[in-house]
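The other protein chains are all here in position, but one chain of the complex has been omitted.
The chains carry the letters A and B, assigned in the order they are written, with residues numbered from 1 in each.
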Amino acid sequence: MSLLRLNNLCVHYGPIVGIKDISLEVHSGEIIALLGANGAGKTTTLQCISGLLKQKKGEIVFKGTPIQNLPTHTRVQMGLSQSPEGRMVFPHMTVKENLILGAFTQKSKYLSHDMEKVFHLFPRLEERIHHMASLLSGGEQQMLAIGRALMARSELLLLDEPSLGISPLLMASIFQKLKELNANDGLTLLIAEQNAHSILKMAHRGYVLENGEVIKTAPASDLLHDPVIKEAYLGGISH
Amino acid sequence: MYDFLQYLLDGLAIGSVYSLIAVGYSLVFGVLRMVNFAHGEFFMLGAYLFMFFFNLKIPLWISFVLSALFVGMLSVGMERFLYKPLRKSGRFAPLIMAVGLSLFLQNFVQIIFSPNPQSFTVSLPEGIIQWGEDILIRKKDIYIFAITLVLTFVFDAFIRFTSFGRAIRAVSMHPQAAMLVGIPFNRIISITFFLGAVMAVVGGVMQGMSTNQIWPFMGVHSGLKAFAAAVLGGTGELWGAVLGGFFIGISESLLVGYDLSMYKDGLAYLILVVFLLYRPQGILGKKLTVKV
Partner (left out) sequence: MMFLQDTYDYFSLPLMLLGIYSLMAMGLQLILGGAGLLSLGHAIFFCIGGYTSAIISSTYLPLITDSNLLQLILSALCAFLVSGFFAFFMIIPCLRLKENYFAMATLALGEVLSTVIKNLDFTGGIRGFKDIPSLDINPLIVGLIVLIVYLVLRRFYKSSMGYIIRSTRDDDIALQSLGISHFKSQIIAFTLGSAIAGMGGGFYAHTIQFMSPEEGSFNRSIEILLAVVIGGMNSLTGSLIGSLVIVAIPEILRFGPSEIAQNRNVFFASAVILLMLFRPKGLIKHGS
C-alpha cells in the first residue's frame, strides 16, 4: 500500500532549478534509499516532502491525501517526520527539552514512555540528558535529531544524510537500530545518503537522483551490484 | 548618596513602562527576526482606546480588557495581512511597511482625537511614602513597578511551562526545526504578536494613569527607547527586555537628577548603538547560531 507518492515534483530556487521532475513511491514498511551526489536534489526532495520548501509543480500524496499545499505542522500531525540535513537541533535547549519538543504533536501521556524508548535506542543520549544540544558531538546530535523525530510517533521517517560527519562504526550502529525499528514497529524509512553502500545493504529499494531527476530505480540488491552505480557512488571499490 | 538612591527608584517606574513595551519588540524579533517598528503604536493605541471606552462609561477593568483585545487583534491582523505577505519580498519591505504603519497609526489618531495631548482621567492612587529621612517614593511608582514585575513573572512562567511558551522559544531558536516537530509556525507568530501588543497596552494605560496625559506621538517617543532596551537586554529574552527597560529608565532618571537632562533622549540611542556594534546579542542573549 502506497504510503507516500511523489508525482512529477518540481522545485525552483528563484531562477535555478532544484529538482525537475521527481516521481517516486514508498510503501508502508519499506526502507527506501535516495541516492545521488551532492547537489543532485536529495535534500530538496526531502525538504519538499516535509514542507520546508514549496514545490513549483507536482503532487505529494501521503496516505492517500495530497499534502503539497499543507503546512509542515499538519504533515507532522498526519504522521510524517524528518531528521533533516544539518540535524537542526534546538541549540540552547537540553537533550530532554529537544525530545519533549519532538513530541509536540503527541499527547503527554506517551511522553515518558517514548523518551524511554529513545534512550533505550540511544543510551548515549540518556547520559547527556541535561546537556545543551549545541555542546553535543556530531554523532550525538545526529542521534538526538533522529530521536526527536521518533518522538513524533510518525509512520514515515525521512532522514537526510544521517551519516555526514559521523564515524562509520557509530553509523553502522545507528543504521542497525533503524533497521530494528523498521522490522519491529513497521516504521517506514526514506533515507537520503551519499554513503550508498551502507544504506543499500539495509534498504529494500533505491532511487538514484542526478541533476534533479530520477535516473534509475531498482531493488537495493540490484543497485548494490550495478557496475554503473558502483562506479559513480560506491567509489568503484568493492567492500 | 541618598540622591542616587532616589533617582534609582524614580527610574524604576519610568523603566517599567519601557520594559513592558520592550517585551513585545523582543519577542517578535525573537520569532520573526523582524523589528516591528509599529510596535510602539500599540502602546499609544492602548492608552487612547482605554480612554475612549472609559469615557463611554464602561467600567475600568472592562475598558482595559476591551482595549487589550482590540489592540491585540489589530496586531494579529497587521501581521497576517501586511507583514506576512512581505516575508519573502526582499530585505527592507517589512521594515518599510512597519514604518508606514507606524506613521499611519500616529496620524490617524492625531486626526480622530487631536494632535494635542489628551487628558487621561484615571489615576493610580496618589500618595507618597517616606523611606528613612531623605527618600520619597510615589505610590504610583510602586504600583507600576509591581504590576510590571508580576506580569513579567507570569509571562515567564507561560514561556517556561506551557507548550505554547515552549513553542515560542523553539521558533525563536530555530524556525525550521520548530516546523519539523509540528509547531504551527504562523499561529505561534500570531500569538507572539498578540501577547506583545497586550503588554504594550498595559504600558500605555499605566503611563496614562501615571502622567495623566497621552498624545499621539507617545508611541514613537517611548517605542524607540524600548527597542533600545530590548537590544540591550538581548532580543528574544523576556527578562532581558525587562531589565533593559529598567536600565534605561534608571539611566534617564540619573541624568535628569544630576542636571544633565538635555542628554536624556540621546542616551537610549547611544546605548543602542554601542550594543549593536559591540554586543548585538545584548546582556542576556546568546550568540545567534542560526543564520539570520
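In this text, a residue touches a chain if its C-beta (ideal position, glycine included) is under 8 Å from a C-beta of that chain, and two chains touch if they have at least 3 such contacts.
Keep in mind that this is a model prediction, so the values were computed, not measured.
Taking the complete complex into account, the chain left out of view touches B.
The missing chain, though absent from the display, is touched by one residue of B:A13, B:M34, B:V71 or B:I144; that residue is B:M34.
When the omitted chain is restored, the residue from B:A68, B:I159, B:I188 or B:L224 that touches it is B:L224.
Only one of the listed residues, B:L8, B:L86 or B:V256, touches the absent chain: B:L86. Of the candidate positions B:A68, B:L101, B:V171 or B:V205, contact with the unshown chain belongs to B:L101.
By the touch rule set out above, chain B reaches the unshown chain at residues 29, 33-35, 82, 85-86, 89-93, 95-97, 99-104, 106-108, 110-111, 115, 220, 224, 227-228, 231, 262-263, 265-266, 269-270, 272-273, 276-277, 280, 292.
We adopt the following convention: only the chains that are shown with their structure count from here on.
With centres set at the average Cα position, the gap from chain A to chain B is 42 Å.
Note for the complex: chain B touches chain A at residues 163, 166-167, 169-170, 173-174, 176-186, 286, 289-290.
Residues 50-52, 71-73, 76-77, 81-82, 84, 88-93, 97, 100-102, 104-105, 134, 148-149, 151-152 of chain A are the ones touching chain B in the complex.
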